[in-house]
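Excluded from the complex is one protein chain; the other protein chains are retained at their positions.
Chains: A, B and C, in written order; residue numbering restarts at 1 for each.
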Amino acid sequence: MSEEHQHDLTGDSRPTVGIVGGAGYTGQELVGLLDAHGGVELAFATSRSLAGESLPGLGIGFVDPGDAPAGDVDFLFLCVPHGEAARWVARHAGGPRIIDLTDDHRPGSGRGADAVYGLAERYPVEIAGARLVANPGCYPTGVLLALLPLADAGLIDTGRLTVVNAASGVTGAGRTPKTYLLFAEVAEDYRAYGEGNRHRHLKEMRALLPGIKLLFQPHLLPVARGILETIVLPVADSADGAEVRRAWHEAYRNSRVIEVLDDGLPGLSRVVRTDRLVLGVTDVSDAGPRVVTVVVALDNLGKGAAGQAIQNMNLMCGWEADRGIRC
Amino acid sequence: MSEEHQHDLTGDSRPTVGIVGGAGYTGQELVGLLDAHGGVELAFATSRSLAGESLPGLGIGFVDPGDAPAGDVDFLFLCVPHGEAARWVARHAGGPRIIDLTDDHRPGSGRGADAVYGLAERYPVEIAGARLVANPGCYPTGVLLALLPLADAGLIDTGRLTVVNAASGVTGAGRTPKTYLLFAEVAEDYRAYGEGNRHRHLKEMRALLPGIKLLFQPHLLPVARGILETIVLPVADSADGAEVRRAWHEAYRNSRVIEVLDDGLPGLSRVVRTDRLVLGVTDVSDAGPRVVTVVVALDNLGKGAAGQAIQNMNLMCGWEADRGIRC
Amino acid sequence: MSEEHQHDLTGDSRPTVGIVGGAGYTGQELVGLLDAHGGVELAFATSRSLAGESLPGLGIGFVDPGDAPAGDVDFLFLCVPHGEAARWVARHAGGPRIIDLTDDHRPGSGRGADAVYGLAERYPVEIAGARLVANPGCYPTGVLLALLPLADAGLIDTGRLTVVNAASGVTGAGRTPKTYLLFAEVAEDYRAYGEGNRHRHLKEMRALLPGIKLLFQPHLLPVARGILETIVLPVADSADGAEVRRAWHEAYRNSRVIEVLDDGLPGLSRVVRTDRLVLGVTDVSDAGPRVVTVVVALDNLGKGAAGQAIQNMNLMCGWEADRGIRC
Partner (left out) sequence: MSEEHQHDLTGDSRPTVGIVGGAGYTGQELVGLLDAHGGVELAFATSRSLAGESLPGLGIGFVDPGDAPAGDVDFLFLCVPHGEAARWVARHAGGPRIIDLTDDHRPGSGRGADAVYGLAERYPVEIAGARLVANPGCYPTGVLLALLPLADAGLIDTGRLTVVNAASGVTGAGRTPKTYLLFAEVAEDYRAYGEGNRHRHLKEMRALLPGIKLLFQPHLLPVARGILETIVLPVADSADGAEVRRAWHEAYRNSRVIEVLDDGLPGLSRVVRTDRLVLGVTDVSDAGPRVVTVVVALDNLGKGAAGQAIQNMNLMCGWEADRGIRC
């Protein structure tokens, strides 16, 4: 039965969507956004552990992945563990249009060529026509939206190191119970991880920022959500904060999702539980070699995952990218 | 009356100590450490707001600063607002030996020449003989104990930028009530401050690390205590993490306060509520220009303030530096 | 100028609203809800300290209370310190309809007769016609919505004590900086306050629950928002949890704001950042004298303050009570 036919039968002409992996933090966020969206019909959300249980406040319940009519929806969101998405894509080739929130099809993954990279502000046209979208990683979303316009404008000194110190809330590590994610372990702690440029998101950033020398050092914050990336950026020639800000304003002048501060740097609380991303920059007069400090704030579950996935779906439907998101 | 005579009269030959500003976070920490120390007698702790109230669990109570016999003790700890310590020092010239926990007499302050800088592991001999010790700032303590041995060994490339990304718990900002320190403001937030190399601790670091190009970017963490400093360090020639570690081991081989990790990087929980400082380093193979990542962890109220003040007092008494501290 | 005329001139026929005290936690919450509401136009929000600054994400800025056109709006929300609302009401008699979020005009205040008590689910008709509404306190909102239907149904044993153990997040204590509200004081603490039945909200509860013997013991939780009230309720005759649940279902069958759980007890996270209130009850088989345990969860800034204020405004406009709130 064709999708169109199906819609006629139900009398609901809205596109149908399904979520594979609805019980994790990203999946739950997506369920909430889709439920509030208005333009689509949430057909199912899967959860192996919670199958049969209803979703709080929503009309539907979780189904087992094996029972989900994944081939019958218009859009399929994949919130599965990294590595499992490729199999779902293979199984449903030619079926629903897929938004993959894992890193299976991202640039640098080896399967990036199969998919359009879903950085909504950069590739709206490609995303609109895509059958398979690789939703960007949370950290790369911040780094790339901050640096791509600056690289385009030639403002980055590619001979020197760009130092990204990032910090993320614990939902970035997922909802599978592990000792190091327990409240009593996290509550008074703060620590670096993925040290020595070993975080798996580096490949994704580098694929989009060839020629930029990146040092990416993430940390785990004692908060549930949110990412703050503090970038010490070597600028070319006589570039300064004002020029950086100008390049951002130019790139994002039509966006309600990206906010560029004219003064000061964004803190985490400004973006938590939203789908926005906020950019700030400050001059550094006396560091010696010329640098500026850039700070990017976003919610790892919002613009860093579910919010951007909704943007991608909107673009694929021919709607405004920011329809139904929190900005 | 001479100090010695005074001791004979009381029958307690232990040195007497007084704390000016005992109700702030640093003051309270100092009261606790001195009470548990065993080697000294806590004669008084002042508090303008809590005068007359007793100290929980201790035998003494707070007195008004005006009523404190500040000239009669052997050691005076100044935990007053920055700027007020200089007046206390002037008033009690020739009296008690003073450990000033403000930045009034630190290097770069303009009054640094009057005092010995109390970085206990670096200047034990000078501290032992001092009448006035300037207790180091919390952030400089971490940066200096990490970098001084490396600078001495010529391991730092002084032509490139040393990037220090620091994060501190809120007790570092003191106990005077301000809106931005309220629980509901801090709990889900994380933000940069002192951006653009404008933190007042920079002068102190630079005075001790001449020739090193520093970018120091602090952040406010949603925890009560603890400092983590993540340093992206440009290394000279063929230096690597192993060499860095070797320089630290050499410098701190007799210290129970400084711990050098042979593997991995320290997190905050390892040092919170202790007077220790932990150092770790990791190689970064693919950043382009050669760097290592150094992480320093300490408690801003421990080694970053009260713990180091006790070390200084111990040295001034001719005792082991680590007597009565938590290491 | 009449209100109707004014609307004609601006071409915007929506009622206008003003907020006195827009920078506190309740005021900010109200600003956010009114901005998203759609049915009204936010004319101004006052703040003595932030006058001249713009509201993040909104089109307007704070004005000084002295400069606010408080007499010209259709609705005035008072989020001022307790005691100041009465003066605003006196000054604007016959002007805008007022929703007072302080306890100045609540039952038991001595000025309760001047106002309609804005417990939206209980007094919708009276609220609809009111010129002055006393918005209920956060704790009373929970206790009253839980107990009033049970008192009506004769399910409470008035000869025995009803024990209310309540816990609230710190925003309930306001945004004025005080030492005991600092992050470092609250983060690892939990404490009782207002002990011995001395909380000022008791008068309000008792005025509505005459004959019920109440012991109300609040506690301060290390969270920003939310109230959980655990009520050990002596039930009359053979009443049990099922009967309690039935009385609630009956009372709130048309409400989207009040949720009655058929199983289990609500936790705080279920209501935080919503305007809902959730009720649960459990039987206690072996306590001796017959009791049930009732748990009520609400957000002190939502249903406990700003959300309920919006419900009241909606009723005063002849709209659905739950228009524009988060339920």
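Quick note on the criterion: contacts are C-beta pairs under 8 Å (C-beta built on N, C-alpha and C of every residue); 3 or more make two chains touch, one makes a residue touch a chain.
Nothing here was measured: the structure is a model prediction, and the numbers come from that model.
Colleague: Out of C:Ile60, C:Ala128, C:Val163 or C:Cys317, point to the residue that touches the absent chain in the complete complex.
Modeller: Only one of C:Ile60, C:Ala128, C:Val163 or C:Cys317 touches the chain omitted from view, namely C:Val163.
Colleague: Out of C:Gly66, C:Gly94 or C:Pro289, which touches the unshown chain?
Modeller: Reading the full complex, the residue touching the unseen chain is C:Pro289.
Colleague: Which of these, A:Leu181, A:Ala207 or A:Ala236, touches the one chain of the complex that we don't see?
Modeller: A:Leu181
Colleague: Per the definition of touch given earlier, which of B:Arg122, B:Arg200, B:Arg246 or B:Arg273 contacts the omitted chain?
Modeller: B:Arg273
Colleague: Even though one chain is hidden, which residues of chain A still touch it in the full complex?
Modeller: That gives, for chain A, the contact residues 25, 169-171, 175, 177-179, 181-188, 222-225.
Colleague: Just checking the interface: what residues of chain C touch the absent partner chain?
Modeller: Contact residues on chain C toward the absent chain are 160-161, 163, 165, 167, 185, 187-192, 195-197, 213-215, 217, 219, 221-226, 228, 230, 232, 234, 265-269, 272, 282-289, 291, 293, 295.
The rule is short, and it goes like this: only the chains that are shown with their structure count from here on.
Colleague: Using mean CA coordinates as chain centres, what's the chain A-chain B distance in Å?
Modeller: 40
Colleague: Quick check: how many Å separate the C-alpha centres of chain A and chain C?
Modeller: 37
Colleague: Just the number, please: Cα centre separation of chain B and chain C in whole Å.
Modeller: 47
Colleague: Could you check chain A for residues that touch two or more other chains and list them?
Modeller: none
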